[in-house]
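First comes the structure, then the notes that go with it.
Here the complex is missing one protein chain, while the rest keep their positions.
Going by the order they are written in, the chains are A and B; count residues from 1 in each one.
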Amino acid sequence: MTGWSQALSGAHGETTGGHPGAASGETQTLTGNRGLQLEEKLIFEQDSPGHCGVDLPVPPHRDARLGGLERQGPIGLPGLSEPQIVRHFTRLSQKNYAIDSGLYPLGSCTMKHNPRLNEKLARLPGFADLHPLQPETTIKGALELVDTLAHWLKTLTGMPAVALSPAAGAHGELCGMMTIRAALTARGDARRRILVPESAHGTNPATAAICGYAIDPIAANARGRVDLAALKQSLGSDVAALMLTNPNTCGLFEDEILEIAAAVHDAGAFFYCDGANFNAIVGRVRPADLGIDALHLNLHKTFSTPHGGGGPGSGPVALAAALAPHAPLPWIVHGANGLGLVEHAEGAAANTIGRLKGFHGQMGMFVRALGYMMSHGADGLRQVAEDAVLNANYLRVRLAAVLSQSYPGACMHEVLFDDRFLKDTGVTTLDFAKALIDEGFHPMTMYFPLVVHGALLIEPTETESKASLDQFADTVNALAARAKSGRAEDFHATPRLTPRRRLDETAAARKPLLRWRPEPARQEATE
Amino acid sequence: MPMLRFTKDHEWIRQDGDTAVIGITDYAQQQLGDIVYVELPAVGTMVEAGKEAAVVESAKAASEVYAPVSGEVVAVNDAIAGDPAKVNADPMGEGWFLSVKLADPTALDGLMDEAAYVAFVAEQG
Partner (left out) sequence: MRYLPLTPSDRQEMLAAIGAKSIDDLFADVPEAARLDGFVDLPPAQGELQVERALSAMAAKNVAAGSVPCFIGGGAYRHHVPAAVDHLIQRGEFLTSYTPYQPELAQGTLQSLFEFQTQVALLTGMDVANASLYDGATACAEAVAMAHRVTRRGKAVLSGALHPHYREVCETYAQFSGLTLAALDPRPGGVEDFDFDSDTACVVVQNPDFFGELRDWTALAARCHAVGALLVAVVNEVVSLGAVTPPGAMGADIVAAEGQSLGNALNFGGPHVGLFAAREQHVRQMPGRLVGQTVDADGRRGWVLTLSTREQHIRREKATSNICTNSGLCALAFTIHLALLGEAGLTRLARLNHATACTLADRLAAVPGVGIVNTSFFNEFTLRLPQPAAPIVDRLAEYGVLGGVPVSRFYPGHADLADLLLVAATETVTEDDIDIFSHTLTKVLR
C-alpha cells in the first residue's frame, strides 16, 4: 500500500462521529434554535405545491411545436414564496464563516478582502448584460477591458502574451501544459515525462496526467526547496517540463530558481510555474525574469475576486514567446479596425491548441480583477506583496516559540509548521484545528503540503491588521500551551459552539446520500 | 500450517497449496482509519507481483493494494465490498481481499515472515 501514512494521520483511527459529546450544560430550546443560530430545513421539505415566488404572465395559448416531446410527469421541485426563500437562504448564510467575518489563514489560498467596488463594476449593465455572441461593433468596451487586463497581467509578469480563457487555476495549468506539449510536438520532439516537486498541489500531477504525461516526483532538500542536484539527475531528453510553484507550498522562495531554469532549458524542456503564490512577489519580481515559460495566475487569489463558496475563479496563463502561438481560442488581436476576436484556428492563430471553454472567458472576474488592480496601481500592488510577506513573518516570530516551524528562518507570504509540537499530547493537527473554530477562526490549511507530518500552513494576507494577527497568535499560542498541558480531551470534542459539531465523514462516504428524495408514500392499512 | 508472509507495503499473504489469500495488515488498517470503500479486481484477472491489485479508501485517502505475488484471481471477498468496516474489524481474517492461484508456488519464500514484519513495523515509528 502506498501514499496513506501521511495524509491520513489526522484520522487517528477513530471515526469523526465517535465522540458523542453531550450538549451538556447547554440550554435546550423548544425549537432547536439557539438565539441567532436558526435551524433551517431543506427547501424540498417546505413545499407548498403550486406555490411560486415569481409572478409570471399567463402564457398566451399556442399550439406547442415541441415535436411531441412535452414533459410527461412532474419534475418534483418544491414551491415557496419569496419571503420564505429569502429567509431560507439568509439563515443558511448565517451558518457560514467568511472573509467578511474573520481571518482565514489558509495557506496558498490567499483569502484577502474582496472589495465591494468590484461587485458594483461587474454588475454595470454594459458588462453584465452583454451576450458573448453580439456583433463586434456592439462590444468594443468589453474587448478594451479584456485587452487592458491582459496588458496589466503582461506587465506584472514580464511575459509577452497571456491566455485569458481558462476558468480557474487548474484549468490554467491544463492550458499551460497543453501549450507546452503542442510546442514540443510542433518541433518534432514529443517527450513523455513531467517533473513535479513532492510538495506540489494535487492539481499539478492531475493536470499532467490529463495531458498524457508520466509524472516523476522531485525531492526537496533540507532547506525545503527543490534539490537542484536531484533535479539535474532527473532531467533528460525525455522530460517535457518542470512544474514548479514559486514561492513554493512551504512558503519559501526557490532561491536557486535561475539555476533551475537554466538546467530545465539546457535539457530542452519548458519551465511551468504554478502562480498560486504570486501574492508574495507581485510588483517586486517578474516571473519572466526568473526564466519561466508559462505561469498561471489565480484572479480569485492574488487579485481578490471572491471565492463564493467554491468559485467561480479565473486562471489566465502568461506565456513566453515560444508558447504564445499555441494559446487557446479565442484570441483578442489589434487589427485595422481596433480590437477584434479571433475564434478559429487561422492566420496568426493557426497553431492554437483550440478552445478550452465555451465563449470567451470569465469576463465577470476580469472586471473585478481590473477594478482591483487599478485601485491599487503599481505602487499599491508592490505594497500588497510587502505587507503579505511582513504579516506572515510577523506570525512566524509570534508562533515559532510554541509551534514547530518546519524550515527555520524567514518565509514569504505563508509559514509552514508541522505537528512535532503536538508529540505525545494526544492532540492531532485535526483536533488543534477544530479547537480554533470554537475560538472564532477558520483553521489554517492542514495536512498540506505532504512533505511534512501533520502540516499547518498559515497565510494571513496583507488585508489583516496587526491587531487581527495579534489576536490570532495569542489564541494559537494559548491552545498550544493547553495541548501540551495534557488537556487532550478538551480538543477531541471540538468544535462545540458551531451550528454543527464534528460530522461523520466516514458514514457519508460509506453510504453516499447525494440528494434529497421524497419519503416513500405510506401504505394505507387495508382490511 | 499455512505459510503467512508480509510485504513492506503492509500486505499479508497466506498460502494454502497452490492458492494464497491476500489482505492488508492491522497496522495498515490502523493507519488508514475508517475504511469506506474497496475496489476489488474481477475474478480471472491476472495480477503481477508489485503491481496494483486492489484499491482501499478511507474518507481522506486512497491507497493501492499491491499483489505480493503473481497469479490469477480466483476469488474476491464481496463481503468487504458491501461492508468495508470488516477490514478494520478483522483485517487478517474476515477482512481478506482476494485469493490468487500462484504462478510460482515458491514465490512466498522471498517475503518477510511475521517476526521480520513486526520488527519492520517497529522501525516505522
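Following the convention adopted for this analysis, contacts are C-beta pairs under 8 Å (C-beta built on N, C-alpha and C of every residue); 3 or more make two chains touch, one makes a residue touch a chain.
Keep in mind the model is a prediction, meaning the values are calculated, not measured.
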Selected residue (touches chain absent from view) among A:245, A:302 or A:463: A:463
Residue touching the undisplayed chain, where the options are A:150, A:163, A:178 or A:349: A:178
Listed residues A:162, A:218, A:332 or A:370, member touching the removed chain: A:370
Touch residues of chain B, complete complex, unshown partner: 37, 57-62
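Operating definition for what follows: only the chains that are shown with their structure count from here on.
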Between chain B and chain A, distance of the C-alpha-averaged centres to the nearest whole Å: 37
Contacting residues of chain A [partner chain B, same complex]: 1-5, 7-15, 447, 505-506, 508-510
Complex interface listing, chain B residues touching chain A: 9-11, 24, 28, 30-34, 36-37, 56-66, 84-85, 124
